[in-house]
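For this view, one protein chain was removed and the others were kept in their places.
Our next item is subunit A:
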Amino acid sequence: MKALLYIETSGDKVLGGSVELISAVKAIDAEGTALVIGNKVAAGTVASFGIPVIYTDSVATDNDTLTEVLFEIVKGENPDMLLFANTALSKDVAPRIAARMNFGCVSDVIGMSKNDGKVMYTRPAYGGTIFERIEVEGASVVTVRGGSFSKPEAAANAEITEKNVQIPANAIKAKIVDVVKEISESVNLEEAQVIVAGGRGMGSAENFELVKELARVLGGVVGATRPPIEDGWISRAHQVGQSGKVVAPKLYIACGISGATQHTSGISGSDYIVAINKDEDAPIFEIANLAIVGDVTEILKGMIEEMKKVKAE
């Protein structure tokens, strides 16, 4: 079984979720080749995981060009599967390739297994309360949720093959004419090791500062559910959950979050969940490793001071 892995890059950096694809194809004994577009340094980084790399120097700044480059490479390589990390970019591009190639498309995959030569995909539906197990007839395009597979270990450098792709001018129908930045901060929730997140229960913008302070002390990233964002306590770049970012940190501290499924399904990949809530029946407690029942502002104030001591040790 031949798998082509599209590696998403940002400058010279390789997106963490896309190198996890290397472990994903190992799990089903597929023969993987990575595809890196437009950045040679990133191609080298990927090759250092011991997976052969196809490199093309096409500059794919818009999704129409990227779709065309991927389409040409897929046609040439004829893989059984084409894998993406499940990002906003791949949600745009992956189904287009599937339609063009008439491949079956499976989104937001959290598990893969092989049985009698057939791959079975597991993915959440209905806001994460139900999982679907899916099979594809013929070749498939698959997007894989970040944190579902481990990061690969370094290995002997594999070979990098360069390929050229010509893009016909009429392939580009949509062009970015302006980029508007409303949020200046960059929030890397997907790759964070520690996330401190606040919900409606924080009560006010002022109290929400405690969430930010604890995140700062722990060297973590601030997360939020929808209500604090709608109330303007924090920007939407921080939203965690099914409609925001799906996260998988080592430590997730949920402050004043009751635990709607849309949120909990987005954090269930966390190694250790701490939840602070005054309602002892809050659904978040059902999935928390450590549940603290009490006034969230009081607990947070105390925790900030104690964590400072722990960090100083």
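As a convention for this text, contacts are C-beta pairs under 8 Å (C-beta built on N, C-alpha and C of every residue); 3 or more make two chains touch, one makes a residue touch a chain; residues count from 1.
As a convention for this text, contacts and distances are computed from a predicted model.
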One chain isn't displayed here; going by UniProt, is it "SMC-Scp complex subunit ScpB", "Electron transfer flavoprotein small subunit", "RNA polymerase, sigma-24 subunit, ECF subfamily" or "ABC transporter permease"?
"Electron transfer flavoprotein small subunit"
Which of A:1, A:27, A:165 or A:292 touches the chain that is not shown?
A:292
Quick one: which of A:54, A:106 or A:224 touches the chain that's been left out?
A:106
For subunit A, enumerate the residues touching the unshown chain of the complex.
63-64, 88, 91-96, 98-100, 102-108, 120, 122, 124-138, 140, 173-184, 186-187, 218, 237, 242-243, 250-251, 261, 265, 268, 271-274, 280, 285-295, 298-299, 301-303, 306-307, 310
